[in-house]
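I'd like to ask you about the structure that follows.
Only a part of the assembly is drawn; its chains keep their places, and the rest are absent.
Chain IDs A and B follow the sequence of writing; residue 1 opens each chain.
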Amino acid sequence: IMPDEMARRLILERGDGGARHFEDAVPDPSSPVIGILGTGDFSRSLARRLVASGYQVVVGSRTPTRFVALFPEEAEVTTQLEAANKADLIFVAVYPEHHSTLMDLKQTLAGKTLVDVSNSLSINHKGPSNAELLADYFPGSFVVKGFNTVSAWTLQMGARDGGRQVFLCSNSQTAKNLVKSICHRMGFIPVDMGLLSSSLEIENLPLYLFPSWRLPVLCMLILFIFFYLYNFIRDVLYPFITEHKSAFYKMPIEVVNVTLPSVALVMLALVYLPGLLAAFLQLWSGTKYNRFPNWLDRWLLSRKQLGLCSFLCAVLHAVYSLCLPLRKSAQFKLSNMAYKQVKKGMEDSWVDEEVWRMELYLSVGIMALGLLSLLAVTSLPSVAGTINWREFSFIQSTLGYCALFMATAHTLFYGWNRAFVLARYHFYMPPTFVLVLVLPFVVLLGRAALCLPCVAGRLRKIRRGWERNRHIRFMLPAEDCRNGVENVSNV
Amino acid sequence: IMPDEMARRLILERGDGGARHFEDAVPDPSSPVIGILGTGDFSRSLARRLVASGYQVVVGSRTPTRFVALFPEEAEVTTQLEAANKADLIFVAVYPEHHSTLMDLKQTLAGKTLVDVSNSLSINHKGPSNAELLADYFPGSFVVKGFNTVSAWTLQMGARDGGRQVFLCSNSQTAKNLVKSICHRMGFIPVDMGLLSSSLEIENLPLYLFPSWRLPVLCMLILFIFFYLYNFIRDVLYPFITEHKSAFYKMPIEVVNVTLPSVALVMLALVYLPGLLAAFLQLWSGTKYNRFPNWLDRWLLSRKQLGLCSFLCAVLHAVYSLCLPLRKSAQFKLSNMAYKQVKKGMEDSWVDEEVWRMELYLSVGIMALGLLSLLAVTSLPSVAGTINWREFSFIQSTLGYCALFMATAHTLFYGWNRAFVLARYHFYMPPTFVLVLVLPFVVLLGRAALCLPCVAGRLRKIRRGWERNRHIRFMLPAEDCRNGVENVSNV
């Protein structure tokens, strides 16, 4: 994916794409001969890597003479037949659509291990996978799917960026183990994905485009559009229609800046709602052994993304707000305000209530943002990897709820008493913050309900494996306690 | 801890919690039989994982019939006795308090390897650990502690988030090695923690709640409270008592915003103080082979956390400051200022000194913040992992001192000549920045002292292994040079 600094450094300092030191590594005769069919970039990088790990490599090509120059000299470039003969394990690095062209190697490849490294061309195409097709072509051989998630670049750099994983699957455990050992020796971490029937999903892995982000982002966009229109009508259209005052200049910043916090708060509530639902579902069904409905499972899985979207909106809201006094419009207003004051001849324009309202909602807002930032940082893979489950749940659950509470308070202070000022109901539409506050209130109340001793105790029992209908306390599975902790942390 | 994107993706697209492809993996007969006692979530995920890695799995339960449905079909679910019989290595996944219920398996388990996966229930409980108790119950068996830091979820996902570590300890090296190989095959990274006497600390690992953060955060809170009260008295109480002017509106933002930078600067100084102390201690004792006192060791170890706390305060200070002009109070003041100017009829209210003071301390402050952000980013595990020691020390030490210097300059410019204006000494209390500057000055002077050629030379010699009392230059341990570099970087 991205070569780490070390790798980059070595190239920079060599300037030859990291090839040289591979060139002069020595294959040890003891190690098995590995064949490669195909001569593309991937084949070349693979050959380099294998040679560097001390394997003997034989490359099979239709036109050996033409490609020999492109391969490290330790790798023997020859005809496909000879390559297939010499090696016991062969990487098939030719286009899936050309697999048929290998049919005349059928006898030679029988009993040998074939590694299919191809990707599927479209993500929607429903099986059979390339690997399964290859297995049909060569029933006598043992097909292993793998290495397709590794790029030629990573191969050449030799997985220097640490935990490079290779997803493997095959119907032959022995063939799989053989490939696993090669992975290890090349410095990759093999991940066993079971039978060849998993090959389709492995072939699709490189084609995904943020599947787990689709729903949250969509949800964010819909909320944004809704609130933007709502605020546009209230803050721009209303004064235009009623008093013919053109406030269209508000569209790029002010309206956006009222919309963003609304989206942020609602989405933050959406992060904690599914956990509540799950808890109440368990309480209702009186067991933790029932599967959650599918939509709830997906919702629970996309909480991280929902949270980060909410954080994005919150940060943008902060930036927009901080930009407000920069604007010429703000300066003009101030100057006009001073003008009025002078005209009125009033020494001091101070209004204590307005001052307090603003000081309060600003400070609470900053704290909420600070907490959200903590949550965002700890959801970085490398940070999340260094903290244990208890710490993770403390941050994501305890601090998360504090953030939700703060954000709600921020909105309440902002609203002050305006929810009860009729003049604010333009076209009978309540101020935005009134709509926004509904969901957070529901979530906070729900959470409070779960803290009631009776409810909490029942939930804890259920999560330790207790079931309403069958009271087997004599022999509880260990670890339920720990997983109990985990689930609680999701609430 | 947190499943990586790939894992999430596979579930999303399967919607069956990643179970299916495990279901249909084939155990290879050659591989050893592994037993599991207990049928909780952890047992189930463990069984899945083992089957997926091609092991034969036998699960022992009190009520096999009831749980058979919950396990992958390749795993044989049977009585505890039969499971204990069939397997040579058995995972004990039952509550520690139920270990006694396994006593009747004593003969069967003799000579076999038992893996205890339990956690301690409370962090404070002093040994013996569950594993040690298990070892007492089954003196004939070889007990290995491990896998308790791995969650059922991670097991099911198959450690796809790369460097998942498993902490192992045991009194039998062979048993440990056996479990290590299983770890590797399951895609985990075993970490050897020595003898079973380490089991207590391993059992505690999942229960820690940011132990390394406790002191720094505590220190931050104390400093915050102290400076908040100090500023409250100076900026709010003083005008109220002396002139009956109510400035309580300053409490949420302005007072906080004078407090935060004070905390930030003092803590930044605390980051570099222990390194200085260590250096002077080495100079004084004339050797590097003496251990530092314990408190200094801990202090040296919590520098990263101290630094990040300081960074947090600095960022909050920046945000609070940027919010200042947003506030109604600021607008009222401006308007009043304009009013006065008009009344006075002065064309231009420009005061050059005030302008320069502000421009200077703002720009210096921004640079300090920029440097601190660099330090913060490089202390992210994944970033720190890609840079070598020299780079790390350059950032954390060289740039760190620049940041400290900048922050001090920022405060000096802010103070301007006010330290010498008597009117600023409300209740004879010096302005906050005077108190704050003490520690940074001490640290910067100390660092400067270490740069004096004579001192620096002596220190370098000491860190290359030289000792005042014994002049053995003939045979210096290699690597002292490198470690020298490391220590220097801590100064």
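Note that in this section a contact is a pair of C-beta atoms (placed from the backbone, for glycine too) under 8 Å apart; a residue touches a chain by one contact, two chains touch by 3 or more.
Keep in mind that this is a model prediction, so the values were computed, not measured.
**Student:** Whole complex: how many copies, 2 being shown?
**Tutor:** 3
The rule we apply is simple: only the chains that are shown with their structure count from here on.
**Student:** At what distance in angstrom does the C-alpha mean of chain B lie from that of chain A?
**Tutor:** Going by mean C-alpha positions, chain A sits 23 Å from chain B.
**Student:** List the residues on chain B that touch chain A in their complex, please.
**Tutor:** Result: residues 1-2, 4-6, 8-15, 17, 21-28, 38-43, 52-54, 62-63, 70, 92-96, 98, 101, 117-119, 121, 148-149, 151-153, 158-163, 187, 205-210, 249, 251-253, 256, 312, 316, 319-320, 322-323, 325-329, 331-332, 334-336, 338-339, 342, 380-383, 385-387 of chain B touch chain A.
**Student:** Quick check: in the complex, which residue numbers of chain A touch chain B?
**Tutor:** 4-6, 162-163, 165, 167, 169, 171, 173-174, 176-177, 189-195, 197-198, 201, 204-205, 208, 211-212, 289, 294, 297-298, 301, 304, 318, 321-322, 324-325, 334-335, 337-338, 341-342, 346-352, 354-360, 362-363, 366, 369-370, 379-392, 394, 465, 472, 474-483, 486
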